[in-house]
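Quick one: the structure is below, questions incoming.
A protein chain is absent from this complex, but the other protein chains hold their places.
Letters A, B and C mark the chains as written, and numbering starts fresh at 1 in each.
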Amino acid sequence: MNSNIEKAVRASFAKQTFLKTIGAELIGVSAGEVEIELPFRSDLCQQHGFLHAGVVTSIVDTACGYAALSMMPEGSEVLSVEFKINLLSPAVGEKFLARGKVVKAGKTLTFVNGEVSAKNGGDEKLIATMSATMIARAG
Amino acid sequence: MNSNIEKAVRASFAKQTFLKTIGAELIGVSAGEVEIELPFRSDLCQQHGFLHAGVVTSIVDTACGYAALSMMPEGSEVLSVEFKINLLSPAVGEKFLARGKVVKAGKTLTFVNGEVSAKNGGDEKLIATMSATMIARAG
Amino acid sequence: MNSNIEKAVRASFAKQTFLKTIGAELIGVSAGEVEIELPFRSDLCQQHGFLHAGVVTSIVDTACGYAALSMMPEGSEVLSVEFKINLLSPAVGEKFLARGKVVKAGKTLTFVNGEVSAKNGGDEKLIATMSATMIARAG
Partner (left out) sequence: MNSNIEKAVRASFAKQTFLKTIGAELIGVSAGEVEIELPFRSDLCQQHGFLHAGVVTSIVDTACGYAALSMMPEGSEVLSVEFKINLLSPAVGEKFLARGKVVKAGKTLTFVNGEVSAKNGGDEKLIATMSATMIARAG
């Protein structure tokens, strides 16, 4: 992958104050695929003490967006057009790993699939899947 | 509406630590309809300084969930099965208002539509729509 | 509404051989809103004798697409980018009415909400809701 694109993804990620607020980390960037990790925190929960669906969604939407950006021309910016998430199981774990993977990159629109796994010790369990549409904007 | 149900919604909302973290407030609960407000904060943004799509999603998913809960038998709990969000416009505003409205309440599944508006002075602009499926669980 | 646009919608509808195969009729075209009707037929059913979800989807996707086209510049063509449908109740009825209504018309993308009702005698019951994204292409 073009190293300028990786730099662009990392620079854009660093500007997202909300990702800092929730403690999300960008752990993998390759062409068409991005991984984000988030450690569990008790101030990010819903009413049963599980990670809030909004936090789960935030990290996988971000992974999908940057997966799309990694395939766009240099200097592009990416915006989420829409996404759908299926919440398979309660978000219980020590860490959460979100992966976005491009299904089809187009000039205007890019389709991306996402997944979130919960990690507990050595265990990894799929807890959510996403289907997203991203749009490229000139930077 | 049954006032016990309103109490149940308010009690459940208060237990969600993530909603406190982002500053979301429950401002309206009626049968099949719930409203949540969130003031803009600079630590909840994406890379262009707009409210992060994950925050937009969090408040409208929550409004949809409690709209569903308001129609369920007393003692139920509600979980999001899935939702889709369309992001119509950048989330620019002083305050954000999320509304969830039940389309069809069933014994197991409840379908809910959601909307998010951005408020700027006297202006209110629709910025996102949600279509969600919620499931009732015995409490 | 520009009458050329209504003509364009009607001309495009007439070219869709599948809509003829299933007996769909274009019954209303206005700016940002389109209605399509389909009489029940026993060769359009699923395993319980209800109208097949694929037929329900076909008419409401089409209504959403033309609702979007009605807001686009003359000479445009419209393609579905994605849609989500919630199937609220079994599709039981003598006639089915699909309505598409534009939520936000943009230069490239247009967001549309759709609904399908089943008609039985004087009764009309909401059986499905759609949330769709459409894209304009130069004709």
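Keep this in mind: contacts are C-beta pairs under 8 Å (C-beta built on N, C-alpha and C of every residue); 3 or more make two chains touch, one makes a residue touch a chain.
This is a predicted model, so every value here is computed, not measured.
Enquirer: Which listed residue (C:Cys45, C:Val92 or C:Leu126) would be found touching the missing chain in the intact complex?
Expert: Within the whole complex, the residue contacting the unshown chain is C:Cys45.
Enquirer: Pick out which of C:Leu26, C:Ala68, C:Ile85 or C:Ala136 touches the chain that's been left out of the picture.
Expert: Result: among the candidates, C:Ile85 touches the missing chain.
Enquirer: Going by the touch rule given at the top, which residues of chain A touch the chain that is not shown?
Expert: 84, 86, 88-89, 103-104, 111, 113, 126, 129, 131, 133
Enquirer: Residues on chain C that touch the omitted chain in the whole complex?
Expert: 12-13, 15-21, 42-48, 52-55, 57-59, 61-62, 77, 79-87, 90
Enquirer: Suppose we count only contacts with the excluded chain; which residues of chain B make the list?
Expert: 81-82, 84, 108-109, 131, 133, 135
The definition used in the following text is that only the chains that are shown with their structure count from here on.
Enquirer: Could you say which chain's mean Cα position falls nearest to the mean Cα position of the entire protein shown?
Expert: Smallest offset from the overall C-alpha mean is found for B.
Enquirer: I'd like to verify one number: the distance from the centre of chain A to the centre of chain B, where each centre is the average of its C-alpha atoms, in whole angstrom.
Expert: Going by mean C-alpha positions, chain A sits 21 Å from chain B.
Enquirer: As a quick test, compute the distance in whole Å between the mean CA positions of chain A and chain C.
Expert: 33
Enquirer: Please output the residue numbers of chain A that touch at least 2 other chains, ranges allowed.
Expert: Touching at least two other chains: 81-82, 84.
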